[in-house]
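Missing here: one protein chain of the complex. Every other protein chain is in place.
For clarity, chains are labelled A and B in written order, and residue numbers in each chain start from 1.
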Amino acid sequence: MKRDLLITADGIAPPSLAPQLHASPVGAALKTQATRWPRLPDWLLAWPLPLAVLAVWTLAAHFEWVAPQVLPAPEAVALTFKESLLSGELWANLQISLLRVLAGFSVGLVGGLALGVAMGLSPTFKDYVYPTFKAFAQVPVLGWLPLLMLLVGIDEALKIILISKAALVPITLNTYKGIQGVPTRYIEVARVLEFTRWQMLSKVVFPAALAPIWNGVRYGLTHAWLALVVVELLASSEGLGYMIVYGRQLFQLDVVLAAVVVVGAVGYALDKLLALAERRLLGWRKEAF
Amino acid sequence: MATTFVPKPLRGFVIPVLIVVTWWAAVRFGWSTSPLLIAPGKVWQTAVEQVASGHVFSALAASLRRDLIGFAIGAFGGLVFGAALGASRLFEKLAGPSFHTLKQISLFAWIPLLSVWFGLGDAAKVAFLSLAAFFPVVLNTFEGIRSVPADLLEVARVLKFNRVQTWAKVILPAASPSIFAGIHLGLIYAWLATLGAEYLLVSGEGIGNTMIDGREHFLMDLVLFGVIVVGLVGFSLNWIASRIEARALAWRGRSVAQF
Partner (left out) sequence: MSERHLTRRRALQLLTAGATGSAVGLPALAAADPAARTIRIGVAQPAIGSPPGFGGSSIAIAHAKGWFEDEFKADGIQVEWFFFKGAGPAVNEALTNNQLDFTVQGDLPAIIAKSAGLKTRLVVANGVRSNIYIGVPPDSPLKTVADLRGKRVSLFRGTNMHLPALRLLEAHGLTEKDLKILNLDTAGYLTALSTKDIDAAIGSMDILRLRDKGQVRVLYSSKNDSPIFTRQGHVLVTDRFAEANPQLVQRVVNVAVRTAKWSSDEANREEVLRLWARAGTPFEHWKEDYAGEPLRVRLNPNFDPFLVGRYKDAIEQAQRFKLSRAKFDAAPWIDTRYLQAALREQKLENFWPVYQANGKILGA
């Protein structure tokens, strides 16, 4: 049940809230409290809050407690959403954003894994590269934006580079630390069993490091999506961020809200996809505990 | 060959030195005619100018002030909300799903909304920064509280601790590494958000604005200087956070297997 929270100076993998948390001791200790309330299924309990918010929102919009420019009515947002969905505009922009994030993330993933593995396995390489990498990682993704704009302009290259940088840093760090953090006892056992170097890597090191590496990958994807939204807000002619800017410039907050909803939905989907993949890849690990 | 050539402590400097030398050579020997290629010396000059005129300090002060205020609000709110999520099953069921859904909305997508809801002035920026710090703090606080091992709670029960004592003596200390990790992460996000806010919201002074101005006027030296300053600030914030974390968690001793 213990999650490997890797704290590095520049990238911490946020823990996924796996179901075992609900089975945790504190959770169990709190169960006594829960039984005082009527037994409602979990999924039902999830709704009162958002429904209440929706109700307040609808009332606020209808009675104009806040100016309609500031808070468009939910129906307006839903209508805009439907319109842009039907006109294909939403899908077109979504596609472009997704493609960009996929491209950038892949570059960052490959680079991050390569760099992390190299640093983890070769102390010499690490000595040369790690300090520079650390310095480079101190500047958050957005700090590089004006510099990159000068160097590569505002075209696709800018977006891909920024997104890959966003993904690369946490993946590299977590991979490196993951490999480093393989307990020495495992290595000793492998040595006793006279594993070849390849066997040691494939049977001991990588499986042991897989959990932190995976955390790094998840964090990298979140960061990549974040970077995409920013760069599209600043300089793009298509994509979800562009839709948001468009809505903002024309003071059409319902367009902005519709696009924000989609951004959230995509973020959610990406996260769920990775969680699914994690369960498959690391499922064996959990059973051992 | 190179491994035995360069002594260990100096190895970290090889790459940076190579970069600077190549850069200097590129300028000196005119390998590129791009107006963007300026000498390292010019960057140093600009740095000196900025420090001497105090520009960099006032810009930094403006950025950091917003950063820290937003961070404080977000972290505090995050602690409260995260603790509530951890403490009450019911609250978690009511508010948890909504929270997890909202957290999926990429941070910067909030900016246009905040801009319209708060208008000009620092309110929008501080709100944005609080949001940036809020999410990681909540997540890690919640996780930390829920991950408290069963044995510790057993002990509390055996010693017949009441609610408050259980919390103060067992749950919070056990959760503290996670909570501090969350605060640390919140700090990182808040700094990232500070820069983003300067690019995207109407603003006064700030180090992000300095870089944007540099970019608009093609002043590569100013932009590079800004990048270095941002990196230094990031490093310092991380270092301070790590120190505080180490201090606060010092009582735990050197634990090995568990956090």
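We take it that a residue touches a chain if its C-beta (ideal position, glycine included) is under 8 Å from a C-beta of that chain, and two chains touch if they have at least 3 such contacts.
What you are looking at is a predicted structure, and each value in this text was computed from that prediction instead of being measured.
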- Out of B:G41, B:G54 or B:G119, the sole contact with the unshown chain comes from B:G119
- Query: Quick one: which of A:W47, A:W65 or A:F251 touches the chain that's been left out?
  - Reply: A:F251
- Item | Chain not shown, touching residues in subunit A | 67-70, 149, 153-155, 235-238, 242, 245-246, 248-252
- Item | Absent chain, residues of subunit B that touch it | 115-121, 202, 215-216, 218
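One rule holds in what follows: only the chains that are shown with their structure count from here on.
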- Distance-wise, how many Å sit between the C-alpha centres of subunit A and subunit B, to the nearest whole number? 16
- Quick one: which bits of subunit A touch subunit B in the complex? Just the residue numbers, please. 1-3, 5, 7, 9-10, 12, 14-15, 17, 21-22, 24-31, 33-34, 37, 42, 45-46, 48-50, 53, 69-70, 124, 127-132, 135, 138-147, 149-151, 225-226, 228-230, 233-234, 241, 244-245, 247-248, 253, 256-257, 259-260, 263-265, 267-268, 271
- Note on the structure: Per the touch rule above, subunit B residues touching subunit A in the complex are 3, 8, 11-16, 19, 36, 86-90, 93-98, 100-102, 104-113, 115-117, 136, 139-140, 142-143, 145-150, 152-153, 171, 177-178, 181, 184-185, 188, 191-192, 195-196, 199-200, 208, 211-212, 214-215, 218, 220, 223-224, 226-227, 230-232, 234-235, 238-239, 242, 245, 258-259
